[in-house]
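Every protein chain except one is present and positioned as in the full complex.
Moving on to subunit A:
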Amino acid sequence: MNPFEKIFNYRVTSRMEDTGVFLSTSHERSWLKLMLGHPSAAAAFSGVTLEKLQTLLAQEAPLNLAGDLIHKGSTQEVQVYHPLVRVLRRSIQNHQGIQVSMGLNNGQPGPEQSGLPYRLEYSMVKREWYLLWYSWTRRDFMSIRLQKIAAVCEIPASPELVRTTQAEIQRILESRRQCAVIEILPGYNKELSRILYAFSCFEKEVRYDEEKDSYSISLTYLGNEGEYVLSKMRFLGKRVKIVEGSWLKKRMRESALKALALYQASPDQTQSSQE
């Protein structure tokens, strides 16, 4: 079914909101039925709920993609759900503190830390879940892989503590903001669309200089995301150039120097196999 059905019209939707009607179409339920077929559904619901949903959707035809839609260039799916997602999302919603012990490499649980969970973040690049939280023990805003958590339990937190911690999180996020300006080399203007798509996952602003017919992109990102910005820059290669952001510039130069050293150090071994 077409996603432009008039039932989704914004006037209808906003009027429905006023009357408190819950609306769902067979179009959405078919999608849900398709998704319930994903192995992660078992981790998302209790057995009873999953069965209930399957009964409720028994009459719907599942959305059938039958291999007509394929994915390319993707990261293998490591996990879509993690057992801790359900637990931690409730702690976040209820503004509760948590006590976390991390697993160490030798299999022993590490020291316990307490803090306030902030968000659960799914990395589309690594295809796994991370917990963003403020550790009261370390007095810092941190991100840990759910995979690394050996045990977690909820601990009460006073509203006052929650408020001050949240304010601290905002302050840290704000202070970690970095900005870089990236220029598209004018010779590659024909590839503008591709380049902009590659940057569409960032917070950004684009400027166009009509006289020079050149585009520049101002990216805003958090300090610890610099490595990812760099890998995107290397991905796009000579089409783009960092014009502002000295750390990024320095690292790009290092990359190029080291890569060239690598190629020059090892003589071309392809010759014998080619001839």
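The rule we apply is simple: a contact is a pair of C-beta atoms (placed from the backbone, for glycine too) under 8 Å apart; a residue touches a chain by one contact, two chains touch by 3 or more; residues count from 1.
Just so we're on the same page, contacts and distances are computed from a predicted model.
J.: Mind telling me which option in "Branched-chain amino acid ABC transporter permease", "Transcriptional regulator", "Pyruvate synthase" or "Tll0287-like domain-containing protein" is what UniProt lists for the chain we can't see?
T.: Of the names offered in "Branched-chain amino acid ABC transporter permease", "Transcriptional regulator", "Pyruvate synthase" or "Tll0287-like domain-containing protein", the one UniProt assigns to the missing chain is "Transcriptional regulator".
J.: Where the complex has a chain not shown, which of A:Ala151, A:Ala167 or A:Ala256 is the residue touching it?
T.: Only one of A:Ala151, A:Ala167 or A:Ala256 touches the chain omitted from view, namely A:Ala256.
J.: Considering the whole complex, not just the chains shown, which residues of subunit A touch the missing one?
T.: 1-17, 19-32, 35, 38, 40-41, 44-46, 49, 52-53, 56, 60, 63, 65, 68-76, 78, 80-81, 85-86, 88-89, 92-93, 105, 119-127, 132, 173, 190-191, 193-194, 196-198, 200-201, 203-208, 210, 215, 228, 230-232, 234-238, 241-242, 249-250, 252-263, 266, 268-271, 273-274
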